[in-house]
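Written out below as C-alpha coordinates is the structure these notes cover.
With one protein chain withheld, the remaining protein chains of the complex are depicted in position.
On to chain A.
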Amino acid sequence: MGREVSESCVESLLTEIVSSYCNGFYADKPELAARRIEAIGFQVGHQLSERYTMDRPRFTDHLEAIKFICKDFWSEVFKKQIDNLKTNHRGTFVLQDNRFRWLSRMSVDPSIETLGSIQDPSAMAENKAAQAIGMHLYFPCGIIRGALSNLGIPCAVSADISNLPACKSFHFEFFYSANSLN
(Lines give C-alpha, C1' and ligand atoms only; values in the text may rest on other atoms or scores of the structure.)
Protein backbone atom coordinates (compact mmCIF):
# COMPACT_ATOMS: atom_id res chain seq x y z
CA MET A 1 0.00 0.00 0.00
CA GLY A 2 1.62 3.16 -1.18
CA ARG A 3 1.68 6.45 0.55
CA GLU A 4 -1.01 8.93 -0.37
CA VAL A 5 -1.38 12.67 -0.33
CA SER A 6 -4.41 14.87 -0.62
CA GLU A 7 -5.39 15.54 -4.19
CA SER A 8 -5.37 19.26 -3.52
CA CYS A 9 -1.60 19.06 -3.17
CA VAL A 10 -1.19 17.86 -6.72
CA GLU A 11 -3.78 20.31 -8.00
CA SER A 12 -2.09 23.18 -6.18
CA LEU A 13 1.24 22.25 -7.68
CA LEU A 14 -0.23 22.10 -11.16
CA THR A 15 -1.87 25.49 -10.75
CA GLU A 16 1.38 26.94 -9.50
CA ILE A 17 3.42 25.49 -12.35
CA VAL A 18 1.10 27.05 -14.88
CA SER A 19 0.84 30.38 -13.14
CA SER A 20 4.55 30.75 -12.43
CA TYR A 21 5.50 29.97 -15.98
CA CYS A 22 2.70 31.79 -17.74
CA ASN A 23 2.44 34.87 -15.57
CA GLY A 24 5.92 35.02 -14.18
CA PHE A 25 8.98 34.06 -16.16
CA TYR A 26 7.46 33.87 -19.60
CA ALA A 27 4.49 36.17 -19.41
CA ASP A 28 5.05 37.42 -22.95
CA LYS A 29 6.11 34.13 -24.46
CA PRO A 30 3.38 31.52 -24.07
CA GLU A 31 5.26 29.26 -26.46
CA LEU A 32 8.27 29.07 -24.18
CA ALA A 33 6.12 28.68 -21.08
CA ALA A 34 4.30 25.79 -22.75
CA ARG A 35 7.55 24.03 -23.54
CA ARG A 36 8.77 24.31 -19.97
CA ILE A 37 5.50 23.00 -18.57
CA GLU A 38 5.56 20.12 -21.03
CA ALA A 39 9.13 19.34 -20.02
CA ILE A 40 8.12 19.07 -16.38
CA GLY A 41 5.33 16.68 -17.35
CA PHE A 42 7.69 14.64 -19.50
CA GLN A 43 10.02 14.12 -16.58
CA VAL A 44 7.14 13.03 -14.35
CA GLY A 45 5.68 10.63 -16.93
CA HIS A 46 9.07 9.15 -17.65
CA GLN A 47 9.67 8.35 -14.00
CA LEU A 48 6.13 7.23 -13.24
CA SER A 49 6.02 4.73 -16.08
CA GLU A 50 9.32 3.32 -14.87
CA ARG A 51 7.79 2.67 -11.49
CA TYR A 52 4.42 1.42 -12.64
CA THR A 53 5.94 -1.13 -15.00
CA MET A 54 8.47 -2.43 -12.52
CA ASP A 55 6.77 -5.78 -11.97
CA ARG A 56 5.47 -6.37 -15.46
CA PRO A 57 6.84 -8.34 -18.33
CA ARG A 58 8.05 -6.32 -21.30
CA PHE A 59 5.29 -5.12 -23.63
CA THR A 60 5.39 -7.08 -26.87
CA ASP A 61 3.86 -4.45 -29.10
CA HIS A 62 2.77 -0.85 -29.15
CA LEU A 63 -0.90 -1.61 -28.69
CA GLU A 64 -0.17 -3.41 -25.47
CA ALA A 65 1.76 -0.43 -24.19
CA ILE A 66 -1.02 1.95 -25.19
CA LYS A 67 -3.54 -0.24 -23.41
CA PHE A 68 -1.39 -0.09 -20.33
CA ILE A 69 -1.47 3.69 -20.55
CA CYS A 70 -5.26 3.71 -20.98
CA LYS A 71 -5.97 1.39 -18.11
CA ASP A 72 -3.35 1.08 -15.41
CA PHE A 73 -1.44 4.27 -15.90
CA TRP A 74 -4.53 6.42 -16.30
CA SER A 75 -6.11 4.89 -13.21
CA GLU A 76 -3.04 5.56 -11.11
CA VAL A 77 -2.76 9.17 -12.17
CA PHE A 78 -6.34 10.23 -12.90
CA LYS A 79 -8.27 7.65 -10.88
CA LYS A 80 -10.31 6.41 -13.84
CA GLN A 81 -9.69 4.63 -17.10
CA ILE A 82 -9.77 6.12 -20.54
CA ASP A 83 -13.32 6.05 -21.90
CA ASN A 84 -12.57 5.42 -25.52
CA LEU A 85 -9.57 4.41 -27.56
CA LYS A 86 -9.46 4.80 -31.32
CA THR A 87 -6.74 4.26 -33.84
CA ASN A 88 -6.30 4.61 -37.57
CA HIS A 89 -3.80 1.72 -37.51
CA ARG A 90 -1.24 4.00 -39.03
CA GLY A 91 0.32 5.30 -35.89
CA THR A 92 -2.30 7.66 -34.60
CA PHE A 93 -4.18 6.88 -31.44
CA VAL A 94 -6.95 8.96 -29.96
CA LEU A 95 -7.68 8.56 -26.29
CA GLN A 96 -10.86 10.06 -25.02
CA ASP A 97 -11.52 10.90 -21.42
CA ASN A 98 -15.03 12.21 -20.92
CA ARG A 99 -14.35 13.67 -17.55
CA PHE A 100 -10.74 14.60 -17.36
CA ARG A 101 -10.00 14.98 -13.70
CA TRP A 102 -7.66 17.93 -13.83
CA LEU A 103 -10.12 20.01 -15.80
CA SER A 104 -13.28 18.91 -14.08
CA ARG A 105 -13.16 21.65 -11.50
CA MET A 106 -11.71 24.35 -13.65
CA SER A 107 -13.74 27.46 -14.21
CA VAL A 108 -13.50 29.82 -17.09
CA ASP A 109 -13.33 33.54 -16.51
CA PRO A 110 -16.98 34.66 -16.74
CA SER A 111 -16.11 37.85 -18.58
CA ILE A 112 -14.54 35.73 -21.29
CA GLU A 113 -17.61 33.54 -21.53
CA THR A 114 -19.97 36.46 -21.82
CA LEU A 115 -17.90 38.01 -24.51
CA GLY A 116 -17.92 34.76 -26.37
CA SER A 117 -21.68 34.50 -26.42
CA ILE A 118 -22.21 38.09 -27.48
CA GLN A 119 -19.85 37.98 -30.37
CA ASP A 120 -19.86 35.18 -32.84
CA PRO A 121 -18.91 31.82 -31.35
CA SER A 122 -15.51 31.62 -32.94
CA ALA A 123 -14.56 35.02 -31.63
CA MET A 124 -11.22 35.77 -30.14
CA ALA A 125 -12.60 35.64 -26.61
CA GLU A 126 -13.21 31.96 -26.95
CA ASN A 127 -9.67 31.48 -28.09
CA LYS A 128 -8.53 33.12 -24.91
CA ALA A 129 -10.50 30.70 -22.79
CA ALA A 130 -9.11 27.84 -24.82
CA GLN A 131 -5.63 29.18 -24.37
CA ALA A 132 -6.00 29.40 -20.61
CA ILE A 133 -7.20 25.84 -20.40
CA GLY A 134 -4.69 24.75 -23.00
CA MET A 135 -1.88 25.83 -20.73
CA HIS A 136 -3.08 23.36 -18.14
CA LEU A 137 -3.01 20.60 -20.72
CA TYR A 138 0.70 20.79 -21.50
CA PHE A 139 1.51 19.12 -18.23
CA PRO A 140 -0.65 16.01 -18.76
CA CYS A 141 0.47 15.86 -22.39
CA GLY A 142 4.06 15.86 -21.16
CA ILE A 143 3.26 13.08 -18.71
CA ILE A 144 1.85 10.87 -21.47
CA ARG A 145 4.70 11.60 -23.84
CA GLY A 146 7.23 10.88 -21.09
CA ALA A 147 5.55 7.62 -20.17
CA LEU A 148 5.33 6.42 -23.78
CA SER A 149 8.83 7.46 -24.58
CA ASN A 150 10.06 5.45 -21.63
CA LEU A 151 8.16 2.45 -23.00
CA GLY A 152 10.04 2.82 -26.26
CA ILE A 153 7.41 4.73 -28.18
CA PRO A 154 8.67 8.16 -29.16
CA CYS A 155 5.67 10.21 -30.17
CA ALA A 156 4.02 13.59 -30.20
CA VAL A 157 1.05 14.13 -27.94
CA SER A 158 -1.51 16.82 -28.34
CA ALA A 159 -4.71 17.48 -26.50
CA ASP A 160 -7.96 18.72 -27.85
CA ILE A 161 -10.91 19.92 -25.84
CA SER A 162 -14.02 19.85 -27.90
CA ASN A 163 -16.75 21.35 -25.75
CA LEU A 164 -15.52 24.44 -24.05
CA PRO A 165 -16.01 25.32 -21.29
CA ALA A 166 -17.51 22.01 -20.21
CA CYS A 167 -14.37 20.11 -21.14
CA LYS A 168 -16.30 16.94 -21.54
CA SER A 169 -13.84 15.18 -23.69
CA PHE A 170 -10.20 15.10 -24.08
CA HIS A 171 -8.08 13.52 -26.77
CA PHE A 172 -4.53 12.49 -26.98
CA GLU A 173 -3.07 11.71 -30.32
CA PHE A 174 0.11 9.85 -30.83
CA PHE A 175 2.00 10.39 -34.00
CA TYR A 176 4.77 7.89 -34.17
CA SER A 177 8.01 8.94 -35.59
CA ALA A 178 8.68 7.04 -38.81
CA ASN A 179 11.27 4.61 -37.53
CA SER A 180 9.09 3.38 -34.70
CA LEU A 181 6.40 2.21 -37.09
CA ASN A 182 8.10 -1.03 -38.04
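Here is the rule we use: contacts are C-beta pairs under 8 Å (C-beta built on N, C-alpha and C of every residue); 3 or more make two chains touch, one makes a residue touch a chain; residues count from 1.
Please note the rule applied: contacts and distances are computed from a predicted model.
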**Q.** UniProt protein name of the chain not shown, from "Ubiquinone biosynthesis protein", "Trafficking protein particle complex subunit", "Ribosomal RNA-processing protein 43" or "2-methoxy-6-polyprenyl-1,4-benzoquinol methylase, mitochondrial"
**A.** "Trafficking protein particle complex subunit"
Q) Of A:Cys22, A:Ile40, A:Ile66 or A:Val157, which one is in contact with the hidden chain? A) A:Ile40
Q: Pick out the residues on chain A that sit against the missing chain.
A: 2-10, 12-17, 19-20, 25, 36, 39-41, 43-44, 47-48, 51, 76-77, 79
